[in-house]
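With one protein chain held back, the other chains of the complex are shown just where they sit.
A and B are the chain letters, set down in written order, and residue numbers restart from 1 in every chain.
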Amino acid sequence: MDDVLIGTLVASTLRVSVPLILCALAGVLSERSGVIDLGLEGKMLLAAFATASVGAVTGSMALAVAAAIVVGVALSMLHGYACVTHGGDQVVLGVAITMMAAGLTVVLGIAWFSLGGQTPPLAEAVRLHPLLTGVAGAVREVPVVGPTLALALFGHNAFVYGALAAVAAVWWLLFRTRFGLRLRAAGENPIMVDAAGVSVKGLRYRALALNGVLCSFAGGYLVLAMNPSFIPNMTAGRGYMALAAMIFGKWHPVGALWACLLFGFLDAVSIRLQGVPLPVVGEVPVQAIQALPYVLTVVLLAGFIGRAVAPKALGRPYVKER
Amino acid sequence: MPPPEAPPARPPAVAMRHIEKRFGAVHANRDVALTVRAGTVHGIVGENGAGKSTLMSILYGFYEADGGSIEIDGRPVRIAGSRAAIALGVGMVHQHFMLVDTLSALDNVMLGAEPDWRLTPARAAVRAKLEALMRDTGLGVDLDALVQDLPVGERQRLEILKALYRGARVLILDEPTAVLTPRETEQLFETLRSLRAQGTTILLITHKLKEIMALADHVTVMRQGRVVLDAPITEVSLDGLAEAMVGRRVHLGRAEGATGAPGAVLLEARGLTWRDALGITRLADVSLALREREIVGIAGVSGNGQSELLDVLAGLLVPQQGSLRIGGREFTPQRWLDPATARRLSVAHVPEDRHRRGLVLPFAAWESAALGYQKQARYDRHGWLQGRVMRDDCGTMMERYDVRPRNAALRSSKFSGGNQQKLVLAREAFGRPQEPRVLLVGQPTRGVDIGAIEFIHGRLRAMRDAGGAVLVVSSELDEILALADRVLVMNAGRVAGELPIAECNEQTLGRLMGGGGLH
Partner (left out) sequence: MEGCIEARCGQPLRLALPVSQPVELPRWVDVAVLPAVNLALALAVAAIVVLVVGFQPTQVLALLVKGAFGSKVGLSYTLYYATTFVFTGLAVAVALHGGLFNIGAEGQAMLGGLGVGLAALGLGPHLPMALVLPAIVLAAALFGLAWAAVPAALQAWRGSHVVITTIMFNFIAAALLGYLLVNVLKEPGNMAAETAAFAPSARVPGLHEALAALGIEWPRTPLNLSVVLALAAALAVYLTVWKSQPGYAMRAVGFAPEASLYAGIRPPRLIMLSMAISGALAGLVGVNEVAGAHGRLLGEFVAGAGFTGIAVSLIGRNHPLGIVLAAILFGALYQGGAELAFEIKGFSRDMVFLLQGLIVLFAGAMAQVAAPWLARLVGLSRRLQAPPPAPRAG
């Protein structure tokens, strides 16, 4: 196999995985605290729309990202209000958020831009640019692995490196800080946390706030790096794939990273595999590869490839009992 | 040998005076006084509903007393919540551990009281403190193991460690040996003796009299919300404790005799043994037989295996060992009874927990009145529910057991607790067309008003007189004594003793319930 091919495969895997990674991390934080999040898709979509519209109108990436964050956190707070404060069904709420976002983005898009739901393309200045191109040049000179490494790891935009950094940050937050310890306990045994004098609702709200921010970056990335315009339903099920990756990664940030990279790899490779016969299985239809992440998740959930044990208190609203 | 009494000049570690607490109509604590000397093991003994758990919950801040005062180390205090109690140096080890299984022992101790927002320095600091604590007290816990990998005895030590880490000088232990093996119990006692030697005050809530005699320096016995005995251990005997715990029973040796000798054996259980998911043995080699024209009462403090026994006999739990013979059929753990088969064998079951098990609360009364019998030919014709028959039967049940309001269409949740109980009893006792031959009843009159209690007791006796076998599990000793022809006392998952009603007296029953033998 050719260096350039490996390099480009790794590179496109990374680029494609970014929204998955960010959403999966958001899911990990929320679900580890005990709150199911099926609204990842909706939050990402609405944040993408916010980024695209504010970016198109103001021409400022900073404002566009800020708008996305506001939107993402607002939806997460709605999630908190309905489910943590009022004990509403978390699954139904996630579905509601996704349905609302799908409708609202197109309605506003048509009203504001009259482009059939799309937003005008963002100018290049507003979007993300490759970083570390200088370093990439230097790495290319390294014998043997240089060109592959340069292609694979350098020259990506800020969000790619940001997503990887976010994995480390979430890991550190969950496993090396007091907040993370309490958050994980709240998702397993909220009664114990409450008895220890820590507010379960406070922990869950904070987890949801972080969840909102991460989803907004995921949504922003779609527009700032992948497609310069918002297109109706541009998330295309990524939010659910992130959910699958989170489960596949057993609710662990690093596990989720590997799962996202795997799913991203499958996505990156699916186009190339079209029409190419593989040993033993022959030609693999692109739809089979598209379905593979979901099939793998089902197989995992069925317990056939190890067990995915969710946080024990996941999905159950915490009600103080006396 | 208990240590000499502490010098009188030092104020008691805990002094509770004139404590009053009501829960609605239940007077849980009546003018209760408790004085605990520092550095002693003080036992609090009583049956179910005696008020000891309520008293300790007040001390630990779960409830606030309606009246009375509390002093810690001689200072009057107000304990508004668990945080206040912990700040005052009161720690509690609950019966059901408050631990997060997927975290390490160390993390569990630290949670909520972490010395640093970064975990690495926090863990180091806590570890140092805990290792010192473990050395001083002799408590050994693997700090890095996940709680789910720890045996039950070690989890309990962890709970004690948690309380001590937060500076508990007064340690409350609620039925600590319920989940321990005999060896673990000995280890616990060693730990408690060691803690006492270091000046920790220990409050031991238990109904196991032998443990009190072995460990405590002072004992308080409660009964029906009041303190009935309070003395240093040197001044009491096991029998004295047993009698105080159970009290004088006016009904002992009933006025009415049984109507006939018991007949054939209808249900025979042998060697029933059941261990729960944590490996704790809840039933240990229990055997019993139920005969026609006999009411068997299972007495004992709750949590000694009575509930599990009922569930095994009704087919809701599969024991690891044992056998059951009913109606000519033999059941072994490989092929155990299930509730549907039990009903077909004419065994009816009134569950202890009527809310979760006995009724489907959102169902209408007539639907709940068929629960368990929905597949019988009377109600199910080719898959269709015979609504009219079910409604008529419900009406009949309501008449027979005076269930109010007499509305079969009303949601089950809308009936008062007592009426729900009556409906469940009516359902299980109902003839479809014959009445059941064996009736297993858990807590028959829980939540039922006084007038209806007599009525229900009368119906149970009538079932017996008609040739049925009735098994009654009740945490109310009065009820057992009023109903049973034969009494089995359960303790620690075993049948501690079996007595015909004529031989039941306070001392014997108290001893058996408290874990002592017959003599």
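Methods note: a contact is a pair of C-beta atoms (placed from the backbone, for glycine too) under 8 Å apart; a residue touches a chain by one contact, two chains touch by 3 or more.
On a predicted model such as this, the values are computed, not experimentally measured, just so you know.
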(Q) For the chain left out of this view, which of A:Ile6, A:Met77 or A:Ile110 touches it? (A) A:Ile110
Q: Just name the one of B:Tyr60, B:Phe97 or B:Tyr379 that touches the chain not displayed here.
A: B:Tyr379
Q: Check the options B:Arg293, B:Arg343 or B:Arg511 and report the residue that touches the missing chain.
A: B:Arg343
Q: Kindly note down the residues of chain A that lie in touch with the hidden chain.
A: 38, 82-83, 86-93, 95-108, 110-112, 114, 117, 232, 237, 240, 243-244, 247, 285, 287-288, 290-291, 294-295, 297-298, 301-303, 310, 315
Q) What chain B residues would touch the chain not displayed? A) 276-277, 311, 314, 316-318, 338-343, 349, 351, 353, 356-363, 367, 370-372, 374-375, 379-380, 383-385, 387, 413
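To be clear about the criterion, only the chains that are shown with their structure count from here on.
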Q.
With centres defined as the mean C-alpha position, give me the chain A-chain B separation in Å.
A. 49
Q. Any idea which chain A residues touch chain B in the complex?
A. 175-182, 184-185, 188-189, 191-193, 195-198, 312, 322
**Q.** Footprint of chain A on chain B - complex, ascending
**A.** 62-63, 82-83, 86, 98-103, 107, 110-114, 116-120, 122
